[in-house]
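Note that one protein chain is taken out, while the other chains of the complex remain in position.
Chains here go by letter, A, B and C, matching the order in which they are written, and residues are numbered from 1 within each.
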Amino acid sequence: MKAVVIHAAGDLRIEEQQIEALGADDIRVAVRAGGICGSDLHYYQHGGFGAVRLCEAMVLGHEVAGVVEAVGDGVTTVGVGDHVAINPSLPCGACEYCLAGLPNHCNDMRFYGSAMRNPHVQGAFRQQLVCKASQAVKVPAALSFTSAAFGEPLAVCLHAVTRAGSLLGKRVLISGAGPIGALAALAARYAGAQEVVVVDLLDEPLAILERAGVDRVHNVAERPEQLAPYRAGKGYFDVTFEASGSRSGLASAIEMARPRGVIVQIGLGGDLDVPMGRVVAKELELKGSFRFHEEFAWAVGCIASGVIDVTPLLSAVIPIEDADAAFQLAGDRRRSMKVQLTF
Amino acid sequence: MKAVVIHAAGDLRIEEQQIEALGADDIRVAVRAGGICGSDLHYYQHGGFGAVRLCEAMVLGHEVAGVVEAVGDGVTTVGVGDHVAINPSLPCGACEYCLAGLPNHCNDMRFYGSAMRNPHVQGAFRQQLVCKASQAVKVPAALSFTSAAFGEPLAVCLHAVTRAGSLLGKRVLISGAGPIGALAALAARYAGAQEVVVVDLLDEPLAILERAGVDRVHNVAERPEQLAPYRAGKGYFDVTFEASGSRSGLASAIEMARPRGVIVQIGLGGDLDVPMGRVVAKELELKGSFRFHEEFAWAVGCIASGVIDVTPLLSAVIPIEDADAAFQLAGDRRRSMKVQLTF
Amino acid sequence: MKAVVIHAAGDLRIEEQQIEALGADDIRVAVRAGGICGSDLHYYQHGGFGAVRLCEAMVLGHEVAGVVEAVGDGVTTVGVGDHVAINPSLPCGACEYCLAGLPNHCNDMRFYGSAMRNPHVQGAFRQQLVCKASQAVKVPAALSFTSAAFGEPLAVCLHAVTRAGSLLGKRVLISGAGPIGALAALAARYAGAQEVVVVDLLDEPLAILERAGVDRVHNVAERPEQLAPYRAGKGYFDVTFEASGSRSGLASAIEMARPRGVIVQIGLGGDLDVPMGRVVAKELELKGSFRFHEEFAWAVGCIASGVIDVTPLLSAVIPIEDADAAFQLAGDRRRSMKVQLTF
Partner (left out) sequence: MKAVVIHAAGDLRIEEQQIEALGADDIRVAVRAGGICGSDLHYYQHGGFGAVRLCEAMVLGHEVAGVVEAVGDGVTTVGVGDHVAINPSLPCGACEYCLAGLPNHCNDMRFYGSAMRNPHVQGAFRQQLVCKASQAVKVPAALSFTSAAFGEPLAVCLHAVTRAGSLLGKRVLISGAGPIGALAALAARYAGAQEVVVVDLLDEPLAILERAGVDRVHNVAERPEQLAPYRAGKGYFDVTFEASGSRSGLASAIEMARPRGVIVQIGLGGDLDVPMGRVVAKELELKGSFRFHEEFAWAVGCIASGVIDVTPLLSAVIPIEDADAAFQLAGDRRRSMKVQLTF
């Protein structure tokens, strides 16, 4: 079985690995599509992010879908031949956070392709993946594997939308039009936002979102004056999803937020210089959003039923033999939104 | 009538001014006690804070209590001789924020002794104050004017506590033991917090809070190791009131907060470098709290009924003739918590 | 000018009335479409509901749209020829509830065609209506007046949906498929509900909702066994909108609600026998929802932009000359969902 293994920044290899043994509660999935995520890119480009650093070789990948090709003796929920999206997070189910209904804060979380713990949790960019049957969500055979593999990043965004409180009738800003910002825009519209506005520094991802039906897009590098109306008075937006992770993105979001506005920060970032005086005077609410849990099956369901159409975000599908080229493309925001691998 | 007027940083004068005319809805109050607030100190020490700068001479002060000595023709709610605490905020009652139940975000707010608008709103450190009858909250004659003058800063803290959501049964951290941090500690205990812990860089204010009955105090400059247990695992505190306005205070609060913890930032500050990666990974909630409104009468009531005892926080009462010395003292956190003027 | 006037139960007359004078802030609207609401029907069938009884002749109607045919001197927001939907509620803007952001609880509310106060507030079923310009929301000329006249009942439902908290990803039950239940179903889907199920005692309104795209409908009179799966375990639905106003509807909703589920009661009703033991043991939340305010413009916007399609709910459009027949039809749930008048 071939797997996509990162050894250090810039050192990505396709390696032959043993297929893991199948336990009673396990299934074996022939992986068919796997999306490259921002954290995969960070490992590839920088060997990690913040305090999280690669200490050993690690299979990348956590956005995958495929076909079940074997099931353990105790498995009743899925069968051979089923098409499935795989939830890459496996909380322990027994710690204080799991019992408090917060499994995404599990003290013993295992999350595919993550160097947060040592030894690292190996990822899902591999031809055969052995996982718990409970991680699999069935999808219709008619759904493409590439769409099904959007389940994980969409779950991240549905979690962020849930963290924001009701969006119904709200004015929503998306700061940063990468894959997470883009899916957050689709999720916000689905959640009944009255207006969804997206800002970024590049025209290419904004053009994709314009075609995907958001209300307005603004290139704040080229046309910063377009934001003036949102800054007028005490601000305009009820809710912001900050997915740029940049100081200027967050500061601008704070400037355009209404009193009592909510700003949800998604995605891992480092230290940011925050204009706290404005946060205080407008009584804003800055909330972190981290991963997901029950949102995974829901996200897959939204894709399967078509109520959220992710296809405009898929830029390219590339065989793992060309993984290096795929990661290069995924790192160029002018040329790609979401790049997926096939196995 | 004498008033305490700031002309520029360091230039504080006692000046003779005309008593204002009494309108039909107005009352005239002989001011008896007035607390020096952090913003008064900023004007005195630096001529302003952030973008708010003195552009003209301004009477300072917004924490006052006194005796009614005249009432306008239309006034029925208070009478001559009544002891009153004065609400220094006067929202317009007609803008979108007033009609949304958010008068502290009023588009046309008048707040005593504030250079936020031009011309500045003159303050209440004066022998005779003419104000709207609706700004006065009656207090028992048996209550000292000095205690009554704590109504305003306590209202700030009750508002912050309200912003935090229920504190009942929660573990609460107070970061910064100045007058606002100290009153927030008293308010948190009153709100049913299970544990109230205060941290600061100086022993003197912490000693005052220890006597006032908080559960634990820690001098983080002298004994930083005492915080280690709060940082263990994913953190300890459910709710933090950050009143230090410092980068290290906020960063430390973030480190000690539990997943989904709430951090309320009180008081005006500048830009702060925030470890957003931790905010995201623990899904914390950073909320600004700004001034107050309906909390004013409630705060005065808590002081009058004795359910919150502010007397341990009063360090000195000084006649306005020595206002300069009073401001010097108020600026020295080793020697004072709250300094008040008499008129 | 002709108006539709109720004198007593069953005594509906088309009467000639004077057109009212036009004040500076007023507009005059040629009414083109007006929907018959449940409360109109109650006046027609029973002379009132609960403690609210007709004490004098009253023009009915509060769901109207039309064309502006004159504007007062001070009006700048709409012009002659504009197509508008009219907000029938006029809160005072000055009482404690208006200032708390709760204008639907205004102490001095004027609401068209309501006998809640004496003298009654005359309604909008008239050929020429003089109202405040602030009550008018412009709609595109391409939008039909009949669709625009759905703005008011949709606002009622958007308010109810807002009262329920976020519906995103939730399982939603609609109890009662009258016009309010039907619009609540559309609003719930728009708000991102994962599943919308509607129950009623009649097939005809359920068939309309099935065509309008809800997930499932059940005739509980004919096929009560279909509800069994929803009652299994501790219940199924996260949120219920109870629009039947019946004892059995509410009791059944309680039975099918999950622990901590929310049940929003919409519409005026009398005393109901409630199984409080189940409400306690499952820790349910029963919430009333009453009218709307800021939701009106938003509802009209949803109709105008097409994100909510109300046209499947319109059963008949009848000239006021046949108002009696129109009210008869509106009272027969087998033959009609929403009946509108033309003027």
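In this section, a contact is a pair of C-beta atoms (placed from the backbone, for glycine too) under 8 Å apart; a residue touches a chain by one contact, two chains touch by 3 or more.
For clarity, every value in this text was computed on a predicted model and none was experimentally measured.
Across the entire complex, the residue among C:16, C:73, C:225 or C:271 in touch with the chain not shown is C:271. Contact with the chain not shown here comes from a single listed residue; of B:12, B:167 or B:303, that residue is B:167.
Interface note for the absent chain: among C:216, C:231, C:260 or C:335, the touching residue is C:260. Residues of chain B that touch the chain left out of the display are 158, 161-162, 165-169, 190-192, 194, 295, 298, 301. In the full complex, chain C contacts the hidden chain through residues 50, 97, 102, 104-105, 107, 163, 233-234, 245, 250, 259-260, 265-277, 279-290.
Interface with the hidden chain, as seen from chain A, comprises residues 93-94, 98-103.
In the analysis below, only the chains that are shown with their structure count from here on.
For this pair, chain A with chain C, the centres built from the Cα atoms lie 40 Å apart. Inter-chain spacing, taken between the CA centroids of chain A and chain B, is 42 Å.
Residue positions 102 of chain B each touch two or more of the other chains.
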